[in-house]
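Every protein chain but one is kept in place in this view of the complex.
Showing chain A:
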Amino acid sequence: MSDSSSTTPTAPVARTSRPMSEALLNEKWDRCLSSMLIRSGLGLSFGIVFSVLLFKRRAWPAYVGLGFGAGRAWEECDSSFKHAAAPSKDGLRVLRP
């Protein structure tokens, strides 16, 4: 123990399973941004494909797809933020009248 402490004088080893509480919000932001990028990209690509295949290469299907993807990502992010604030109800039994 003593030697390990001497070799690593830094703070306790970060737990991989659960992030530290102060980093919760940052992590959520990271995830939101990444999902936003991916979903909007996916929507855009689908729109482009549709526009090529069905809509004679019009521009609007591409924009619509982008909007769908971005909107979906936004919604997910919003829900994740909202739910995280409330205390988690894991392991609690809810009594309904």
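We take it that a residue touches a chain if its C-beta (ideal position, glycine included) is under 8 Å from a C-beta of that chain, and two chains touch if they have at least 3 such contacts; residues count from 1.
Just so it is clear, contacts and distances are computed from a predicted model.
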Candidate names "MICOS complex subunit MIC60", "Methionine aminopeptidase", "Isopropylmalate dehydrogenase-like domain-containing protein" or "Vacuolar protein sorting-associated protein 45"; UniProt protein name, chain not shown: "MICOS complex subunit MIC60"
Residue among A:Cys32, A:Ile48 or A:Val64 touching the omitted chain: A:Cys32
Footprint left on chain A by the chain that the document does not show: 1-2, 5, 8-9, 11-12, 20-26, 29, 32, 74, 77-78, 81-82, 84-86
